[in-house]
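Below you'll find the structure, written out as structure tokens, and then a few comments.
The other protein chains are all here in position, but one chain of the complex has been omitted.
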Amino acid sequence: MIKSLNTEDTLENAGLTDEEQQLFSNARPQAYEPYPIKAVEDFANWARANSLWILAFGTGCGAIELRPLMTARFDASRFGVAGRPTPRQSSVFVIGGYASVKTLKRIIRSYEQMQGPKFIICLGICPVNGGMYFDSYNTVNQFDQYLPVDLYITGCMPRPEVLVAGIMELQKKIKAGECNGANRYVENFDWYKANQKKVIKNWDMPDYNW
Amino acid sequence: MIIEDFDFWLGKAGYFSLTLLIVTFYGLLVGAFIDRTIAKVQGRIGIPYRQPFINILKNFFKRTAISHGVMFYLGPVFRIAGGIGTLAFIPVLYGSEMFSNFSMAGDLFLVIYFMFFGQLGMALGAGESGHPYAAIGIARGLSQMTAYEVPFVLAVISIVIQYDTLSITQIVAAQQGGWQNWTVVTNWVATLAAMLAFLGMMGYSPFDIFLAPQEIPIGPPTEFHSAYLGLMQLNRALFGATKLVLFMNLFFGGATSWPELMIKTLLIYMVAIVVGVAFPRFRVDQGIRFFFKIPTLIGIMSIVYVQMMLVA
Amino acid sequence: MNMLTDFPISLIVLCSGLCLILLGLWGMLTQRNLIRIIIGFSLMDTGIHMVMVSIGYVTGGTAPIINDAVAMNEAVNRVVDPVPSALVLTAIVIGLGVTAVMLSFAVRIHKTRKTLMIDKLTESKW
Partner (left out) sequence: MVVTNTIIDVLLQPLGIYVLALGAGFLIPLFYRVRRGSGVLVFFAALAAMAVIAGLNLLAIINGAPAIDIETAGIKPPFSINLRFGLLEGGFVLAVNTVALLGAWHYLPRLKQQAASLLLYLILVMGINGMVMTRDLFNLFIFIEITSIATYALIGMGRSDNVLAAGFKYVMATSIASAFFLLGTIFLYYQTGTLNIDDIIMNRDLIEGPIGLIATLFLLTSLLVELKPYPANGWGLDVYETADSGIASLISVGVSAGVFFALYKLLPLMDNYLTSIALIGGLTFLISNLIGLKQENTKRLLGYSSIGQMGLLTLAVALLKQTDADAHLPLIVGGLFVNHLFAKAGLFWLAGIVNRKCIGEWSSGVKRSEVLLLGVLITALVGLPPFPGFWAKWELVMLLAGNELFGWIALILIGSLLEAAYLFRWFSYARQQDSEQPDDAPAEASFSFMQIMPVTIAALLLFITGYGMAKTMHVASPEVFLPLVAGFAMWLIDRSHGRLKNLPMLAAVAVGGYLLTNDLEGINRLFSYLLVGGGILVSIAAMYRNDNRRGFYPLLTVLLLSLATLLRAQTSLEFFFSWELMTLSSYLLVTLGRNGVKPALTYLLFSLASAYFILAGFSVAYGATGSLLLADLGNSGDSVAIIFSLLAAGFIIKMGGFGVHIWLPGAYAESDDDFTAILSAVVSKAGIFGLFIIAAHLGVRSDIGLDPGYVLGWIGILTATFGALMAVFQEDIKRLVAYSSMGQLGYIVTGMALMSHLGWVSAMYITVNHFLFKGILFLSIAGVILRTNERLMYKMGGLIKNMPFTFTFVMIAIIAMSGVPPLSGYGGKWMLFNALMEKQWYWITAFAFFSSAVAFLYMFRLLQTVFLGQRKLEHAEIREAPMILLLPQMVMIVGIMVISAYPKLLIDPLSAAIDPWIANTLVWQGTALHAHFGHWNAPMIMAVVAGVFMIPLILLSLFALSMKIQKVEQFNIVYAAERPRRPEETHFAYKFFAHYDRAIGFTVRPRATAFWNSVVEWSHSAGASLRIFYNGNGQTYALFVIMYFVGLFLFNGGLAL
């Protein structure tokens, strides 16, 4: 159903000027239920697991590890992995190592523009605890404070093999129906948003980037 | 008039949906095959054969989506309707009433013009998404279309002169009785021009600037996702296969059975692929100029050639 | 020798009339001063009048009065044609009028423009 904006649960989009308000949707994201029929849901999960489209957005030093995935040596396309240049069409977001505040803002925007079900893989140690940038002034230490993470691949820096292993791990989790980060994000939307706004000072986006 | 011969329509519709299923399935399969071929060229294994199907299913199984408006919603519908309709007006198998589809409704002109139907609708949908890249992509795609239409049309005119008909069925009929009667043999100049236009039509490198993945994130479909994207992927398979069938009918003697059709179309497809993997991408104005030079010349020559041939 | 037969007076008048016309034209075309141009015009006018008179003249003819001096029957040969003379009178009057108008123009031009040089009067052209 095409759902028009209903007024009660809307976001105030404080970051926008008055004339910009009309240009961005102020609807609040909503969680989705699994399909009523179990078999259908399993089948859907199987399909999702076997067609992982990674957003081509290198967000840190780990971005360099993504490239070899598609090359002859690792050839992740065997597992249905493909790169996708637009978040609308991609289902997996690989956070390539540390996320500086400036990048975090873009990450959030891109993540919110992806269509659920969508998954986040965190690459390297930095998203876990800040790693070597633990006391940096402009990188976030715990990434899952800001966006729901479905899978961590630690190490500094994990090699592509590990990345492939992680992808297969993600596939298992998806098939098991355990990857519902998107819904978690929606359910704890205000908490996440508060954290995000705490670090991102110049918040000139709508609260949720549809 | 639709009421009086209802059973005729029912039968036609039934047969056509069968054709539709076969061609779509085949198109997806060929897509995978081509992808694997390219992978082999690059020393990879490549995607499994089921991958295209899974991708489409995955997209249909998405649970959230956005809509920019009615045209955005209808865009993909237009697109695939264009694909299905084009197939509907082409007789797929020669000599089989079953798979001649609705070719009695119109002739070659109808097919050529109906190809625009999907592009136009898609363009409108992408336009309403409000994404500048979409508009840029369409602008490029349309411009390139006007360019490769020229050699293609010249070739078409040439073979229409040659066979003195516009009906695809009769064009195919005229090529029966062995490979020496195929257009590619009898009128190789026209075929050459048409195959050059074919490169542009299939949108593989070097003529894939209008959906340049890195520069303008895949152009027109930038904003499309979920089920919209599913429809469009279906159409890409279906429409690609349809174009192949058309070229097969016009230049390679058509097909009397499905296996023949599949082999021929696959071979035709390989032309675009081989060129695609071998050549870098043209800038759009380079592409346009390319089509206006050599291919157009060949097309003109094809008409002259066929006239001389008829005189002789 | 007989002046009247060999060298008719009318010819002299005619020639001098034509000369006067040319002279007048020359004056009108070459003289820059309006007054001189007007003089040129009246010279030309006079020349024309002389030509007219000379045209009507019959050599050795008398005045066109039908009396015992001239018999009715030979009047045509012996009488000077009166019509040109009549015409000349009118022509003179008209010439006078034109000359007067020209002079008045000249006077007023001199009043307003303080010049009589015709080549100073070329504002309206093209």
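First chain written, first letter: the chains are A, B and C, and each begins at residue 1.
Heads up, the rule we're going with is that contacts are C-beta pairs under 8 Å (C-beta built on N, C-alpha and C of every residue); 3 or more make two chains touch, one makes a residue touch a chain.
Keep in mind that what you see is a predicted model, and the values were worked out from it rather than measured.
Just so you know, the chain we are not showing touches A, B, C across the whole complex. Only one residue in the set A:Lys38, A:Arg67 or A:Arg106 touches the chain that does not appear here, and it is A:Arg106. Screening B:Ile84, B:Met201 or B:Ala255 against the full complex identifies B:Ile84 as the residue touching the chain left out.
Annotation: of B:Ile22, B:Ile38, B:Ala139 or B:Met270, B:Ala139 touches the absent chain (contact as defined above).
Annotation for chain C: contacts to the undisplayed chain at residues 21, 25, 28-30, 34, 37, 41, 44-45, 48, 51-52, 55, 83-84, 87, 90-91, 94, 97-98, 101-102, 104-106, 108-109, 112-113, 118-119, 121-126. Residues 1-2, 9, 13, 60, 62-69, 71, 73-74, 76-78, 80-81, 84-85, 88-89, 102, 104-110, 113-114, 116-117, 120, 123-124, 127-132, 135-136, 138-140, 142-143, 145-147, 149-150, 153-154, 157, 160-161, 164-167, 217, 222-223, 226-228, 230-231, 283-285, 288-289, 292, 299, 303 are the ones on chain B that touch the missing chain.
Against the chain not shown here, chain A presents residues 1-5, 19-20, 22-25, 27, 30, 32, 35, 57, 86-88, 106-107, 109-110, 113, 204-206, 209-210.
The rule we apply is simple: only the chains that are shown with their structure count from here on.
If each chain is drawn as a node and touching chains are joined, the picture fits none of the line, ring, star or complete shapes.
Chain centres here are Cα means. That of chain A falls 117 Å from that of chain C. Of all residues in chain B, none touches 2 or more other chains.
Contact of a single residue of chain C with at least two other chains is seen at no position.
Per the touch definition, chain A reaches chain B in the complex via residues 2, 29, 32, 43-44, 47-48, 50-51, 56, 71-72, 75, 77-78, 80, 85-86, 88-89, 91, 115-117, 182, 210.
Residues 35, 39, 42-48, 50-51, 54-55, 57-58, 61-67, 73, 213-214, 217-218, 221-226, 229 of chain B are the ones touching chain A in the complex.
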